[in-house]
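Showing just some of the chains, left in place.
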Amino acid sequence: MLQPRPGGRGSDPLTVSLREALTSTKPAVGGWCVIPGSFTAEVMARAGFDWVCIDVQHGLIGYQEMLSMLQAVGVVGVPALVRVPWNDPGWIMKALDAGAAGVIVPMVNSPAEAVAAVGACRYPPDGYRSWGPTRASLGVADYSPALANSSVICAVMVETVPALERLDEIVSVPGVDAVFIGPSDFALSMGFGPRSDEPEHRRQLEAVPAVCRDHGVVAGIACGSTELLERWRQAGYTMLAAPSDLVTLRRATAEMLDSVRR
Amino acid sequence: MLQPRPGGRGSDPLTVSLREALTSTKPAVGGWCVIPGSFTAEVMARAGFDWVCIDVQHGLIGYQEMLSMLQAVGVVGVPALVRVPWNDPGWIMKALDAGAAGVIVPMVNSPAEAVAAVGACRYPPDGYRSWGPTRASLGVADYSPALANSSVICAVMVETVPALERLDEIVSVPGVDAVFIGPSDFALSMGFGPRSDEPEHRRQLEAVPAVCRDHGVVAGIACGSTELLERWRQAGYTMLAAPSDLVTLRRATAEMLDSVRR
């Protein structure tokens, strides 16, 4: 049964929290925002995704834009993740204080780095997040460290060969809610090109969901196309990031121009 | 029974439209934003007001801030009005396209000026608003000119002696939904100071609600204090703008400092 939770920023009892969206039995498809600006964020949030990610790592987005994009996603009540630029407690905490329901932390290559990422997401005794949920607690009557700790999602990116070799250890770190695969960086780490479709690359990534499932951790992945989204869904991933707003806009515009000029 | 309407920007069936808020049997108390920035707008929207006004006339707010403030108010689902800088169709239409549920138009001193203000708020045949409800139609499945015309609120400011003398004509202009009194400007127009409490000033403004009621028009007024809000409510005004975010912040800060330094 659906229940409101802090982290879901909507104003009504129908809002689904990010944790619910990601742990539902059906795959959760996410909208991916790399275009800066609150209007496209609202448009993406209204499109029908199960969650939306504000990508501050590779998106052209700084702090102030991230904040207004979190507000824009909040208009619709869809849960919002932020991908922070790096495994940096300052950024992680600012994203969460601004009302992100969770963070995706890039380049987590060891259990120690996972511990650092998780710790920045949790108030003591579970971590070392500093108190000051300035926007996160707005409109949440019973906001508390315990409630925040149980609702905020910490997704760590596994995207290098060394990281995948230690996947079992990484998913065993308490507080890791999801592993999020970066297929391009993983391909580069294997020595392939960023859009690699090498069998070995595919085989290794297809093995991830089972490991995650064994530890009760969500398996997520970035999907550069609907075909890849379908592939990874069939492989057992349940947190599926759709092609970004930018990719979608560029492809559709190119197709439109092609059709017009044919 | 409450029903969703375009102009209410929330994502759920419980959102009250601005028209409903203003035509309810109980007085509708509004939050007034002159501080630029989307965060204070969200804070004001969450405070419990029946409506919120983004004041682009005397507030320190330009277009881009207005847009992000409309989004911020939309997080909470409270209906948002914009007070435009002047009776200018460019500003009125941009505010409505950005998703304002209505506008407050300053210095409407004649029926002809009321006709111009109303016309900018309505698509043909009721007015001359240009089609392009870029944000206003987001998430409203059945957005149409007729629906927009019936939901957008046009409040005209009566705030000079000549305007009040023609109040009867102004409220008779089809499409005028509300008269909004600016007591300070009206006082200046009478030759008093902006915070006048002259009996004649009070007497004239107390006569406004009856005229409005006779024409099915909402009577609104800006209230510089809770005492004045109470006064004008008793006089029959039902659209009551509370002291602004700025006034509230300055007074409360001054009181805090006084108590600390005593």
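Which chain is which? They are A and B, in the order written, and residues in each are numbered from 1.
Everything that follows uses one rule, which is that a contact is a pair of C-beta atoms (placed from the backbone, for glycine too) under 8 Å apart; a residue touches a chain by one contact, two chains touch by 3 or more.
On a predicted model such as this, the values are computed, not experimentally measured, just so you know.
Visitor: Which copy number describes the whole complex, given 2 displayed chains of the same sequence?
Guide: Whole-complex copy count for this file comes out at 6.
Here is the rule we use: only the chains that are shown with their structure count from here on.
Visitor: Using CA atom averages as chain centres, what separation in Å is found between chain A and chain B?
Guide: Averaging C-alpha atoms per chain gives centres 40 Å apart.
Visitor: Sort out for me which residues of chain B touch chain A in the complex.
Guide: 9-12, 14, 38-39, 42-43, 46, 67-68, 71-72, 74-77, 135, 138-139
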